[in-house]
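Note that one protein chain of the assembly has been removed; the remaining protein chains are unaltered in position.
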Amino acid sequence: MLQQIFSPSVQHALDLIGIFVFAISGALLAVRKNFDVFGIAVLAEVTALGGGLFRDLVIGAVPPAAFTDLGYFLTPLLAALLVFFLHPEVERIQAGVNVFDAAGLGLFCVAGTTKAYEHGLGLTASATLGLATAVGGGVLRDVIAGEVPSLLRWDRDLYAVPAMVGAGLVVLCLRYDALTTVTSALAAVTAFVLRLLAMRYHWRAPRAWNRRSAAVEEV
Amino acid sequence: MLQQIFSPSVQHALDLIGIFVFAISGALLAVRKNFDVFGIAVLAEVTALGGGLFRDLVIGAVPPAAFTDLGYFLTPLLAALLVFFLHPEVERIQAGVNVFDAAGLGLFCVAGTTKAYEHGLGLTASATLGLATAVGGGVLRDVIAGEVPSLLRWDRDLYAVPAMVGAGLVVLCLRYDALTTVTSALAAVTAFVLRLLAMRYHWRAPRAWNRRSAAVEEV
Partner (left out) sequence: MLQQIFSPSVQHALDLIGIFVFAISGALLAVRKNFDVFGIAVLAEVTALGGGLFRDLVIGAVPPAAFTDLGYFLTPLLAALLVFFLHPEVERIQAGVNVFDAAGLGLFCVAGTTKAYEHGLGLTASATLGLATAVGGGVLRDVIAGEVPSLLRWDRDLYAVPAMVGAGLVVLCLRYDALTTVTSALAAVTAFVLRLLAMRYHWRAPRAWNRRSAAVEEV
């Protein structure tokens, strides 16, 4: 078992922040899709907890944290309530929401990688699960809402890469026995800043080479 | 371990009824989507067993009941066969099917909540899993068939709320050590009747406040 990276209460507070901002993004999509108040709550929960739920099922940590920690469950409901009443205001501060979402991405890729490694997975598998923790909720959100996952689309700013870099840094630290509070925080901040830069400068990943023009219409 | 609420054979018969009616709804959607006979069978299985499968994975009850009880597996195939040959007749009695579906909803939210609690989950988590047991199969059905889950849509009669009420009543009984065959049955019947009333009077949940008109087109 790895030593605790952050103090438990700090880690918990960070988790709740990540859950809250992810839930906001789910609730906003639900409003745009014209779902009712329960649809908003469901999509908020799925977005916020889906990635961690998948990680916990894969590493065999059942029941998953999403079902044992009441705070994890209630936070998305709070976000759903907020969006239900104030969604025009929340949309207006979308840029601010995106900054928090980037913070959630950084926190989750680090926490997910660390938890997977603590449960005995290899370095590559831990990094993969860290990435899945960070982006899995968003993919589930889009699939359930009937949208093509924005993670996969070429016309969206880089999202997976910052999380990959963050998870990769954690794995490097684990490999060289250098994972401390400071290096963990650095990995999370790196992912966070990379995501902010990707949004600011619209960094995008290339599509397949030599795509035939016929493919263009299919986005 | 909680004492058995219903006698095992009664509980099993109730489970099979719930599975059957959920499978019918999956098979009917498959026919409407023009799937072939195997698509009908797959969608019947997924709809009937998906919610319980999710619950069992989360509480760590593997292999899930869906894979250990042959009756659970064969019942959806029977429903698929029936719909395959007689779907116009089944559609004609859609109102009757809906009544059975409401019964399945009531049975599953109670059974799911109870099973989750027996596996050591907290009260809130148990109620959430009871709700997921009752509605999860329908969400999977819609996602796999490429439809926006009818659970989330504002233009559908209340479906989650009756299940929430049923699961909530079970949790209340558990909290006050009052869960018996009678109170369980009452919780299931309450959910059942609420769902019938929601269909009869077209009860719906509100959408987000102050939606901009632009959002209307997106359903």
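A and B are the chain letters, set down in written order, and residue numbers restart from 1 in every chain.
The criterion applied here is as follows: contacts are C-beta pairs under 8 Å (C-beta built on N, C-alpha and C of every residue); 3 or more make two chains touch, one makes a residue touch a chain.
Predicted model, so just to flag it, every value in this text is computed and none were measured.
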item	value
Touching residue (missing chain; options A:T47, A:T75, A:T114 or A:T128)	A:T128
Residue among B:A79, B:A103, B:V143 or B:A208 that touches the chain left out of view	B:V143
Residue, one of A:L16, A:L57 or A:L196, that touches the chain absent here	A:L57
Touching residue (missing chain; options B:L57, B:V97 or B:L186)	B:L57
Residue ranges of subunit A at the interface with the undisplayed chain	57-60, 119-122, 124-125, 128-129, 139, 143, 146-149, 151-154, 160-161, 204-212, 215-216, 218-219
Positions on subunit B contacted by the hidden chain, ascending	30-40, 42-43, 53, 57, 60, 62-64, 67-68, 70, 73, 83-85, 87-88, 143-146
